[in-house]
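What follows is a set of notes on a single structure, which appears directly below.
With one protein chain withheld, the remaining protein chains of the complex are depicted in position.
Up next, subunit A:
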């Protein structure tokens, strides 16, 4: 018997006795069943197995503490109304928010955090970790750690841009369809059905092979971006100007200006092939957003206060902005988080297939593929970017779960 084992069992048994004494049923059951399991584990696996259990429990406790502290930190700095909401967040949501926060910091300050550039070759291929390279080198001798940090920036920024655009188009179309109804609603709904009927990965591959090669230049992506912004803006103009001719003229003029500058702005941030990727993602995911928004808004539109506003002679845009949107934000925000995960995974998947983000840009999906050969040598390097993807997905889902729970009004 060594000291570790004695302390281990003393803590467990003492804890379960205390829990039983203070009538904490669930804590007692957890602790005592862990004790019983540990007896068997100890006999089968020896001290090593017990050590692993202890480390896991320690890690769990550590992340719980971090989540708790981070949630309290947010409560402390947030304004009163928001703080009240945040206080209802479970620890898992706190953990999720902490992870998202860390990723955001890593992404935004990547050039300062990463010790080397993302395409800088500093050692031999597949060099093992040492003092300068925390996670070793990849297949060309680039620093793995730096590339993971830069990957946060590239992958997440692309996924975010894609999701935001999908939401702008889908949500606007959904709100307008629910408010207007009739043939307008029918056209939009059937169009979205058509897009949704094509499997998303195949559709993405198709679109990317059409626009990905020769066509991925500044002119094409500018034109496509302008068309996308134009369609989205057209929905806004429809809602704002309704039947006034002057409204249409002014609206269209403003729309032309806005969509051109939007396209130019996007071109500054992303390169042409990335823009094509973002657009493909937006087109694939907007029908889902459209469906959800239309359903949510459909429930709001039948309320008496909408009728009152219609009878007052309000325009569709006012109805959407002031009456319907505030009553459908909760499910939409939750859906945003969820869709972001899907988009993120889609982009990582496309990069893994070699169709997404092009080298030498660091990206988690392609990093997994490039280093995949190492897995047969028992090296964990390719699992690091994969783990980064998994962790972010889990974190976002934790936060989304909390929001869904709140918006659905479930209890307990």
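Operating definition for what follows: a residue touches a chain if its C-beta (ideal position, glycine included) is under 8 Å from a C-beta of that chain, and two chains touch if they have at least 3 such contacts; residues count from 1.
Simple rule for what comes next: contacts and distances are computed from a predicted model.
Chemist: One chain of this complex is not shown here; going by its UniProt record, which of these names is it: "Molybdopterin oxidoreductase", "Glutathione import ATP-binding protein GsiA", "Aconitase subunit 2" or "ABC transporter-like protein"?
Modeler: According to UniProt, the chain not displayed is called "Glutathione import ATP-binding protein GsiA".
Chemist: Hey, which of A:79, A:313 or A:378 is the one touching the hidden chain?
Modeler: A:313
Chemist: Among A:4, A:109 or A:305, which one touches the chain that has been omitted from the display?
Modeler: Answer from the full complex: A:305 touches the omitted chain.
Chemist: Which candidate, A:274, A:323, A:339 or A:363, sits in contact with the chain we can't see?
Modeler: Only one listed residue reaches the unshown chain, and that is A:323.
Chemist: Need a quick check: the contact residues on subunit A for the chain that isn't drawn.
Modeler: Within subunit A, the residues that touch the unshown chain are 303-305, 307-308, 310-314, 322-323, 326-327, 411.
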